[in-house]
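Here's the structure, in structure tokens; my notes come after.
Just one protein chain is left out here, and the rest sit where they should.
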Amino acid sequence: MTKRTQPDRAPGMQIGSRRTFLAAALTVTGLALLAPSPASAQAYPEPGKRFTIIVAGSAGSGTDINARFVAAAMEKEFPGTSFQVVNRPGAGVQVGVQALADAPKDGYTFGLISLPTAITVMLDPSRKANFNKESFIGIGNFSYDAGAIAVRADSPYKSLGDLIAAAKEKPAERTVGVVGPRGREHLDVIAMEQGAGVSFTPVFHNDSGLALNTLLGGNIDAVQGSVGDFVAQVKSGRVRILAVFDKQESAYAPGVPTAESQGFKIYSGTSRGFAFPAGVDPKMAARIGETLGKIANSPEYKSKFAEMGLEIRYMDAAQYNTYWNGEVARISSLLSKIN
Amino acid sequence: MTSSLYDFIVGFGIALTPENLLYALIGCLVGTLVGVLPGIGSAGGMVILLPLTYKLDPTGAIIMLAAIFYGSYYGGTISTVLMSVPGEVASVVTMLDGTEMARKGRAGAALSIAAIGSFIGGTAAVLALVFIAPLLTDVALKFGPPEFFALLFIGLATLALLAGDSMLRALAMAVFGLLLGTIGTDPTMGTPRFDLGFTNLLGGLDFVPVVMGLFGLSEILLAADGPPPTLREAKLSSLYPTKQDMKDSAGPIARGTVLGFFLGLVPGTTQALASFISYGVEKAVSRRPWTFGTGAIEGVAGPETANNSHANAALIPLFTLGIPGSPSVAILLGAFIMNGLAPGPLLFSEKPEIVWPIIASMIIGNLMLLILNVPLIGLWVRILKVPLGILNPLIILFICLGTYLVNNAVFDVWVMLLFGLIGVVLRKLEFPLAPIALTLIIGPLMEGALRQALSISRGNVDILFRSPLACILLICGVIVLTVPLWSRRARARGQLGKDATD
Partner (left out) sequence: MADPMDVQTAAHPPIGTARGLALALFRLVALAFALLGLWVMWQARDLVYYTPVGPGPGFFPMWLGGVLGLLSLAILGASLLGRSPALPERILPERTPAIQMGVTFAAIAFFALAVERAGFVITMFLVLIVLMLMNRVRPLTALLVALGGSVGVAWVFVQWLGVFLPTTPFGLLSAIGL
């Protein structure tokens, strides 16, 4: 029993260890007090238990919407259990991801991880993040919002090539709205700059909605975001997506060519996957991971996904791990070239 | 336009079905409660109740959530006036005159006027959403970073007008608030600033813990000391406003409606900003500016109208552009998406059967809130009869709970406690607190807007004077800033410089 509560501590988790110890101590005492506790992986999840899903974003945010959807579906898959979403916003995703790394390792707490957002936090030394990839057991990816770049419908730029050419002609004069400095959207712009040997001026906004407002008002040339940010605006004819940064076209933006097909091999997007804190019994993690796959592939939810504008892209634990490693490499390489 | 009128009437029919009426009523009641409970604001309340709406059908869910949203601004006044603890960040400025009115036994009048003003402001904004929303879309788009910066400059300038005879201390506190606003990650380079090693500070200081500490907790700590607050002893002269009150409030309500409305159209502004600017405007145009801070009803009517008008008007960019204008509206946007509705210009044509009932229910909801609030004032005022020995611990309960629930973080409780202590010291020593709240709200927005503008112009300051709109707003700001120099009336002693409850 104590084996499970002694996590294989990931490197760089020293500060969390006091809380971890306390949690472990509490769990041990709790288990000792509560007579025989058959918390083996066979009887997992026990009926009547409550799961906690930590979300590093506030209620109503994109990550939150994904997590709540999965929580409701999981409750159906495991009758008798409940799945409680706990929002831990703060410092981008850092507070929430840290909370997940420090969470109890009893198999009843897991969380949503947004990549590559969490990776940029891990790789930024100034943020002093106390977690890394080894702090988590990824169980699978759920949804994926492909990166995209959009301009006003009346913009002279008809393709990504047009915009890049304009940037080449007048270095740093073309402005692109992005969310935060070194956030995913900003890194996409940096990837374009590095790939095409041009320079843009990024204009930072606190959220993608305000960046869109700046774009629609004609103050900036383009906004780098995700397909999901632009769908409503495209439908209303105010905005044109120049490129989708994915291997294939997006179902939500039919007819928009990929960046790759326009000669820019950039693949980027915001993924929403789930992970347990490292130290959890791998069998438990696998069990929830399987169920996640079942939900993601279930025809039952298909129309609901479309209604919510979610692009489901399930990856099992192994695929998720590969994707995660790939993103770490991609982001590290981008960051190494700007400093 | 006629077709939208037709849809609107059909929507009214749907909104009037018993179950949708019930959702609106529950939303209004919960919203009022969320507003009354110190520490739990509109955003907090909606975050808390968002999961609940899962179980409802989309129309009902959003009707309820929207009612919580606009209802909370009615409720916020109640705790502000009766308990001297702001129920909402947007009600902080109401403390200046609201608590003074209560102290004079005019709590009932303050609450009625606030409810009436809120109703007028809220309903006018919804009606504008129904009839002229498409014409207003461009207003939001006219506000690029330079214009937004100029708008915030007016907000900041009201401070100078209000500082009055304690100008030095008011300015010092304003700068202190601005400095608090720089805590976190800098908006263009992502450099951590003054995080003191706390991860929780990387995202900046949250308003709720700061405001609850400065204004709420400090009030309770100070209540232990000194004479019992006179407001508990004063007889309630009347629950309802006099004819003179109504006459005095007509102007502030009208101006508050227009002001809140236009600010609501600009994404990025908040209700608190609207109420602060409204207070400044009322003081500037008042014939008796010296009564402000001693229980002037205009100081309650204007801001309370403006924040409701703003709340409802902020839905216009949401519905017409799909852009959420304030944090609370962003939560509402989340609720729309979860229910499979992406707000935006097409929502009206794609899902008229959902959008119009929601809008219609907002008119019904505002009416419900008026009906709920005015007759119930007698009931609310009985809060004053609860012994302080019980009431204060309960207020502490809700401040702690609300502060914790904002981010589910104990860290915020510590921040609240620290600012409670700062609040006690500053109040005792006659340092004004209101400027801190104003600049903490404006500062980060202003820095963000300025740096966006300069990024666009690549460092050229000319961009700030680029458009006629920006110039007009900047000139307005300069006028406001220099009012004390040329107007003897306005020079008459100011109140923002004076302590909120002294």
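The letters A and B name the chains in turn, as written, and every chain counts its residues from 1.
Note that in this section a contact is a pair of C-beta atoms (placed from the backbone, for glycine too) under 8 Å apart; a residue touches a chain by one contact, two chains touch by 3 or more.
Owing to the predicted nature of the structure, the values given are computational and were not obtained by experimental measurement.
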item	value
Per the touch definition above, residue among B:Leu136, B:Leu178 or B:Leu347 touching the missing chain	B:Leu178
Residue of B:Thr188, B:Thr294, B:Ser467 or B:Thr482 in touch with the missing chain, whole complex considered	B:Thr188
From B:Ser4, B:Thr59 or B:Asn392, residue that would touch the chain that is not displayed	B:Asn392
Chain not shown, touching residues in chain A	22, 26, 29-30, 33-34, 50, 52, 84-86, 201
Hidden partner interface residues of chain B, rising order	48-49, 51-52, 166, 168-169, 171-172, 175-176, 178-179, 182, 186, 188-189, 191, 193-194, 217, 220-221, 224-226, 387-390, 392-394, 396-397, 400-401, 404-405, 408, 410, 413-414, 416-417, 420-421, 424-426, 428-431, 447, 450-451, 453-455, 458-459
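Here, only the chains that are shown with their structure count from here on.
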item	value
Chain A residues touching chain B - in the complex, by the definition given at the top	58-61, 64-65, 68-69, 72, 85-92, 94-95, 98, 124, 126-129, 172-173, 175, 180-182, 201-207, 209-210, 212-214, 216-220, 231-233, 235-236, 238, 304, 307-309
List of chain B residues in touch with chain A within their complex	46-48, 50-51, 54, 140-145, 185-192, 197, 199-203, 267-268, 317, 321-324, 330-335, 337-338, 340, 342-346, 407-409, 448, 451-452, 455-456, 458
